[in-house]
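A short worksheet on the structure shown next.
A single protein chain has been omitted from the complex, and every remaining protein chain is retained in its original position.
== chain A ==
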Amino acid sequence: MSFKDRTNEFHALVERIQQRTQSNTQERRALLSSSTSPSKPDSQRHHPRSEFSLMASEISRNIAGTTAKLEKLTKLAKRKTLFDDKPVEISELTFIIKQDIAKLNKQIAMLQDYTKSQKKNNKQVTEHTSNVVVALQSKLADTSMSFKDVLEIRTENMKMTKDKRDQFLFSTADQGQDEAALANSPLFKSRRRPQAAMQDATNQPYSQQQLQQQQYHQEEEQESTLSLGIPMLTQQQIQQQQAVADQDQYIENRSNAIESIESTIAELGSIFQQLATMVAEQRETVQRIDQNTDDIEMNVMGAQRELLKYYTSISSNRWLIIKVFVTVIFFFLLFSFIM
């Protein structure tokens, strides 16, 4: 094998790469300098765009940092040891991640407002900015979805550890309920903020093209916040370890009682409906009876009239009857004379 001295090529490559990166930084410096010198009209156009790209790049960097923290949290939450649980760390991490997500939300909302205020004739610029914003929002939504999954895993693990612990230890020892409650209330409060911020961020459609995209996104993010809300609550319940069983019992009992009341009321409603139907059916029968009685009345009235006429005719026809009687007596006398 013969050696080939390629160090010169290597040096040339390195220099080229260095030049390339230098030119990149020079470009960036040029952009930055143009953003700080607002006098030129040309740089005026660069100004908002580069500021936009600055904000966008910062947001994406934050998202990447949050994702890294989330991975750490996932690793911590997946541990299934009985005693070495480090709940403080986990709750701290969840708190930090929550705050990051809230901050990112606000930043994206600000970015969106910014782009909205930059009404340009250049359609492509607006399209580009809106696409970037949508991409950032989708990334954030992915992060929050994975956050929610991690929280679900965590609650399941806590349930499992609690069951195992109940099997081995019978104590009803206190567990610093106040701290847990306090730790939960900032979590609770910070839950409200991302919910509100996400709704604000997604409630501003600004062009017909992106309207549908925004709506889809709104549903997605609302779903993710809503499902974010629920695992937070169950985590809160499970963190009060011993109280869970009794609290659940009491609350379950109450909800059962109220559910049974609700079903009774529904039953009552159906019974009333049945009653109404039956009475409506009987209405027809009643109408028939009504008609029949009207007919009866008519017939009886008519018959009475006829009889009345008959009576008057009889009382006025007396002379005819007398004449008929006279002829009858005449024939009777005739027959008696013949006999």
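As a convention for this text, a contact is a pair of C-beta atoms (placed from the backbone, for glycine too) under 8 Å apart; a residue touches a chain by one contact, two chains touch by 3 or more; residues count from 1.
To be clear about the criterion, contacts and distances are computed from a predicted model.
One subunit of the complex is not drawn; among "Tubulin, epsilon 1", "Synaptobrevin homolog YKT6", "AP complex subunit sigma" or "Prolactin receptor", its UniProt record names it "Synaptobrevin homolog YKT6". Of the candidate positions A:M110, A:M160, A:I258 or A:L334, contact with the hidden chain is made by A:I258. Touching the missing chain, out of A:L54, A:I96 or A:V286, is residue A:V286. Chain A residues in contact with the hidden partner, per the touch definition given at the top, are 172, 174-175, 177-178, 181, 240, 242-243, 246-247, 249-250, 253-254, 257-258, 260-261, 264-265, 267-268, 271-272, 274-275, 278-279, 281-282, 285-286, 288-289, 292-293, 295-296, 299-300, 302-304, 306-307, 309-310, 313, 317, 320-321, 324.
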